[in-house]
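Just one protein chain is left out here, and the rest sit where they should.
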Amino acid sequence: MKKPNKRKIINDPVFGFINIPSEFLYDLIQHPYFQRLHRIKQLGLSSFVYPGAQHTRMQHSLGAMHLMGEAITQLQQQGHAISPAEAEAVRACILLHDVGHGPFSHALEHSLVNDISHEEISLILMQKLNEVFEGKLDISIEIFTANYPKKYLHQLVSGQLDMDRLDYLSRDSFFSGVSEGIIGAARIIKMLNLHNDELVVDIKGIYSIEKFLVARRLMYWQVYLHKTSVAAERMLVNILKRAKELKLRGDDLFASPALHYFLYNRIDKNSFLKSDEALQNFVMLDDSDLVCAIKVWGSHSDIVLSTLCRDFTNRRLFKVEINPNLVDKAVYSKDLKQYATYFGISEEEATYFLGDEIVTTDTYSPDDDSIKILLKNDNVKDITDVSDMLNIQVLTKKVEKHFYCYYKI
Amino acid sequence: MKKPNKRKIINDPVFGFINIPSEFLYDLIQHPYFQRLHRIKQLGLSSFVYPGAQHTRMQHSLGAMHLMGEAITQLQQQGHAISPAEAEAVRACILLHDVGHGPFSHALEHSLVNDISHEEISLILMQKLNEVFEGKLDISIEIFTANYPKKYLHQLVSGQLDMDRLDYLSRDSFFSGVSEGIIGAARIIKMLNLHNDELVVDIKGIYSIEKFLVARRLMYWQVYLHKTSVAAERMLVNILKRAKELKLRGDDLFASPALHYFLYNRIDKNSFLKSDEALQNFVMLDDSDLVCAIKVWGSHSDIVLSTLCRDFTNRRLFKVEINPNLVDKAVYSKDLKQYATYFGISEEEATYFLGDEIVTTDTYSPDDDSIKILLKNDNVKDITDVSDMLNIQVLTKKVEKHFYCYYKI
Amino acid sequence: MKKPNKRKIINDPVFGFINIPSEFLYDLIQHPYFQRLHRIKQLGLSSFVYPGAQHTRMQHSLGAMHLMGEAITQLQQQGHAISPAEAEAVRACILLHDVGHGPFSHALEHSLVNDISHEEISLILMQKLNEVFEGKLDISIEIFTANYPKKYLHQLVSGQLDMDRLDYLSRDSFFSGVSEGIIGAARIIKMLNLHNDELVVDIKGIYSIEKFLVARRLMYWQVYLHKTSVAAERMLVNILKRAKELKLRGDDLFASPALHYFLYNRIDKNSFLKSDEALQNFVMLDDSDLVCAIKVWGSHSDIVLSTLCRDFTNRRLFKVEINPNLVDKAVYSKDLKQYATYFGISEEEATYFLGDEIVTTDTYSPDDDSIKILLKNDNVKDITDVSDMLNIQVLTKKVEKHFYCYYKI
Partner (left out) sequence: MKKPNKRKIINDPVFGFINIPSEFLYDLIQHPYFQRLHRIKQLGLSSFVYPGAQHTRMQHSLGAMHLMGEAITQLQQQGHAISPAEAEAVRACILLHDVGHGPFSHALEHSLVNDISHEEISLILMQKLNEVFEGKLDISIEIFTANYPKKYLHQLVSGQLDMDRLDYLSRDSFFSGVSEGIIGAARIIKMLNLHNDELVVDIKGIYSIEKFLVARRLMYWQVYLHKTSVAAERMLVNILKRAKELKLRGDDLFASPALHYFLYNRIDKNSFLKSDEALQNFVMLDDSDLVCAIKVWGSHSDIVLSTLCRDFTNRRLFKVEINPNLVDKAVYSKDLKQYATYFGISEEEATYFLGDEIVTTDTYSPDDDSIKILLKNDNVKDITDVSDMLNIQVLTKKVEKHFYCYYKI
């Protein structure tokens, strides 16, 4: 009797049980690069608004791998050949697709690192892991970079209906308690098929797709772009900018070695490419470095830094005013002056206490990667041509709002 | 120590526990008119498609009463005065709003009764109960007929966001297993408010409303108008028409006394008004009369009736072809001829084996009763003017489809 | 591209989606014998207490088939060979294990049929179906009758941890809204293994097993043996006894042909064996025959029958007194006399208005079929020897209660 490897089943509140279907995938999960995702929250600052949203990027990656398994089974049942090697590769690919995320990624990409996206760092880390695992990630990397012949495998990782989105919408709505974000991932997957090597959705599934697009839209405005999260993010960006400034002018600032590295150096894509140093520091960085440092900076002698940090730590966040356009220059100037007087700082320093965030989103962007519907006659049409509800003008309309964030005296 | 009346809590799979908050409401629930709803499925023939959809009109009515309690609390918390008498009246009203439903109501209203809707029968039954309970339903009836001064109480019973819809969408999606129909009833209720005596939704709730409208649309096409249910309904209507025909020409036909009454007489609104006989028979009718009779008729000597009944009982339902227009006359004639030959019947008799159903729905109809959004500046606008997704042309577009249902030889 | 058979996925509120994995299983489901289960409620009279408990024996059978699939996968993953033919056979077996249930089975077996259990009727029906399907059920029948070499396949159908129980406990608690009956079927199945051809549970699963036994016990007292259900059942048995009596003495009584057959004849095991007549009538019987007839009998001239039937229909049920022993003879006699006077009937007729039900259950009975635990050292022990909570004396103690049911004047 073969003893099963007990650790290969993971309890997941969203999907029940997640099976880790191979030794190699298990080894990837055990690698420190992946384990780091355990220390990075999926939704960053959203837990200020939704205290349940504590779930990590590790949980999301495991969930996406689980859904990938279901999608593979579905496509195989529809008669499409996917080899065991391809199945494992596309699973490994989705497992690692977020491995390049830093802590509070969105804020980080505007402060600690420059001109490099988390996708690019994911790719660099996948290449490193490919060396460690002696080429076992070759196909995964081809899929990730859209160079693998079966185009739909890339679409399953990154596209309008990829397993990334299906998991994160399910998971983020589950943990935030915004139950209306639930999207019926299981049903959508059961409607997937292929046509000319591209992912398509059976016509029976159009109402589920409509619902998916609306749920996604709801999650954007209700969770991802919630004004309180946006305010917290503005504070975090300002905090890091100020810390960097103080560090550069020689102030002593509590920081873990990895955080110190990113505060003290200007790190961009080139830094990652030319030596291992940036990467070695990057993989040592997680939420705890920032949360802990910001808490300590709350006692710093610089009134700008300490005020922002104390307030951030204790959830006294910037107020937000939502406007269709940029905040009025007069209002902005008046506020700046007020802060300068109030704190006894220069107007330039006062800029740390406010910010105008442009928030923009569309519901569906066919330029990017469209959702194709498979009709009964085996033709394929774009969802916007088939749905009698979703017309292209409405869906693709970019909605832009200005969130004017400011310190409440 | 006051002993609580134990029976006043009902377990409900959808909402957990439902409290019956007064003796009077408890007495209404115990009345045979209401108990009859225990024997009538909420979704009629949908259980042919979704075997879980066995829930009854009684469960729905109790659930709607539960949500009404939450809506009352919400409005009171917003500072609007609702007296205990009004609170009980609007609860009684929603409890009884469906008491006039017959078995398989939709089919019934096209065969056993004529020119009278279930709402009208509900009103007649509420008036009867008002006699029994000596005027205690006066306010409920005023609310039901939209004659009560506080207009919004009627809107809570019958309107775009009434507790009827909030319950049935939640409940029907729950029991059918079409989890995408879930609508976040709790959140919508928490967004309700009043403005000029009308129900409005706080601007924060617009994404929930968008989701509600899309979920409702999904439930229509995926459940309520599922082609297999439509086919089953066409069979049921044809069965009852044929049975009536045979009964009128003197054939002996197994039927409970109440069913016999409706088969043998032409019952319309006038019948209900001029004597108690129609009503007395109506309240004795439920799903079991039809299910049992149709099963027995499967052995009747009339080949039209027995074929349809055997197939209906054993779930061998008509096939369905969905077309944008009426089925082609030539196809229809060819099919008729084929059935006539196959069964050895006249072409007129052959019409029982097919039918073209016009199925139509819109997502939102502001003529009917619109959804008003309360803006931050205390102005009120229609949802279609506020939502940047839902434009009026799209939402109010009536979608019409033809379901050509026919016997499969 | 192979078109999938769309109807092979069934929505299930409990398990999400149920796949019908083969054409043969699909054909069995479509057979009228199985479709009849669509018209028989799983919990019979429990919906008087738990209005959500409307689910049918068809849903339960499909759910049990679904769990069987998961159990097969689990055992195969543990390295045990189960052939495709065996896998289909054990699925067919569990699908049909309840096909011999009549309406309100428990009451029926004490009134309309005699000395034959629903299991015996299931077997007869499986044999009939085996003729129709030309021997395709040979293995299923061997498994059902415990004659198949691999003993554990029978245990999966009928044993302490069979898929029947795992489904019905999950399903009954789900639909009744008694959420504490939930048992973690998925986890229990993931702990299953084999040892000497017998089903065993991995030691890691003992807490789940303890929980399963306690949940089962809770379901017994809270749902299956709820005093109100017991009272309703006593009424139903008395109604059918009285109806049979009246029928035999020549009274005219509304009944469908099938119900008429069982009222007019004394049907026992022999009746089923000697001719097809009993079976042909049995498969025409479902809940609707009884519900409809009892409703009609509410207007019968016999005061005993009509009183019981009106009250049963309108949910005015017998009161219940729970005693450790048989009700006191003096109380019983006094009550009888009172009813005789009240209704103007004989004391013998008055016996229809009361009854003393012995209700008994144990939590676990190792005589029957024990739960074996697989230890780390590959030894096997009974759950009562391993659990430090469940000791054998406590668990196997038969609890007996007397429910004295009586008409409330």
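The first chain written gets the first letter, and so on, giving A, B and C; residue counts start at 1 in each chain.
Here is the rule we use: a contact is a pair of C-beta atoms (placed from the backbone, for glycine too) under 8 Å apart; a residue touches a chain by one contact, two chains touch by 3 or more.
In this text the structure is predicted, and so the values were computed from the model without any measurement.
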Checklist entry - Contacts of chain C with the missing chain: which residues? => result 179-180, 182-184, 187, 207-208, 210-211, 214-215, 217-218, 221-222, 363, 388-391, 394-395, 397, 399
Checklist outcome for this item: Touch rule applied to chain B and the missing chain gives residues 1-2, 4, 6, 9, 16-17, 77-80, 186-187, 190, 193-194, 204, 378
Next on the checklist: Please output the residues of chain A touching the missing chain, sorted low to high.
Outcome noted: 10-14, 16-17, 30, 32, 35, 38-39, 41, 47, 50-52, 54-56, 58-59, 62, 174-179, 254, 256-257, 284, 286-289, 291-292, 295-296, 299, 313-316
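Rule of thumb we're sticking to: only the chains that are shown with their structure count from here on.
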Checklist entry - Using C-alpha centroids, which chain lies at the maximum separation from chain B? => result A
Item to check | Between chain A and its twin chain B, rotation from the CA superposition, multiple of 5 degrees | outcome: 180
Next on the checklist: Of the chains shown, whose Cα centre falls closest to the middle of all protein Cα atoms?
Outcome noted: B
Checklist outcome for this item: Per the C-alpha centroid definition, the whole-Å distance linking chain A and chain C comes out as 50
Next on the checklist: How many angstrom lie between the centres of chain B and chain C, each centre taken as the mean Cα position?
Outcome noted: 31
Checklist entry - Which chain B residues sit where two or more other chains touch them? => result 179
